[in-house]
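With one protein chain held back, the other chains of the complex are shown just where they sit.
Right, chain A next:
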Amino acid sequence: MNHFFKLLNFEINRFIKIYASLLAIVIIIQTIGVAVVSNSFVNRANEMMMENRWTQEEFIKSNGKMSFSEFMNSFWFAGPIAIAATALIFYIFLIWYREWYGKNTFIYRLLMLPASRYSIYFAKALAIFLMVLGLVGVQILVLPLENELFKVIVPNALREVLAVKDLIYTNAITMVLIPSTFTQFLLHYSAGLMAVFTLFTAILMERSYRFKGIIFGVLYCAAVLALFSAPLFIAAMLDMGNMLYPMEFLMVEIVLGFIASVCSILIGHQLLTKKVSV
């Protein structure tokens, strides 16, 4: 266990500079975005009121008030999150491949450590998971501050005030990233972890069987996807849209996700112990 935490700490430290840059990108772009979107609205409002000799009430009647959700539905909000998400997906591959293809072959040392190979596997998986949580955490912290900036720029009369909580649960991205209930949190993030384990197994298949491993990896990912979406397909094929109650459907998906994750972990460990080659 001690080795696992040391490896986890080591994995996080190796990516910390790039990760900090990612967080900075999210914060800076979103902050600029709030300023740009809010100023653009205020400028447009002023221009229209001047051109049409409107009062604020007349402008609001014609155009409505601005809500912070307008910013949250813009590229300024979603763009940096997409950049960070893409970087983390890329990192799922990089976290393994850099050990073989970096300037130095660190996989020699990793595999020779007097630590269980599970520790290596889980340290990498948990490092990615913690980075995702960190990113979401920063987003939760930054959102109220961005909302405050929005309030500073847009005059009281022209803005619609919404609580941050309401803003989160009316936006498609934040609804996924910041689930409203603990059950949803478990579901969303377990599905994410399952995807990470599946990709790890596909990567280790490639590292073990090289060219053939790419085919095995793709087939394995397809099999997991098929397994996970089987209840939906079966219901559609049999034209039994209401075959299962939502709660039953959820339970089936949880069980299938659990099976897929355990399979991925066991296969991944087996490959890392018996098949992977330096």
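Note that in this section contacts are C-beta pairs under 8 Å (C-beta built on N, C-alpha and C of every residue); 3 or more make two chains touch, one makes a residue touch a chain; residues count from 1.
Throughout what follows, contacts and distances are computed from a predicted model.
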| Name the absent chain by its UniProt protein name; which of "Putative zinc-finger domain-containing protein", "Aminomethyltransferase", "ABC-2 type transport system ATP-binding protein" or "biotin carboxylase" is it? | "ABC-2 type transport system ATP-binding protein"
| message | Which candidate, A:44, A:61 or A:109, sits in contact with the chain we can't see? | response | A:109
| field | Where the unshown chain meets chain A, residue by residue | value | 3, 6, 10, 14, 102-106, 108-109, 111-116, 208, 273-278
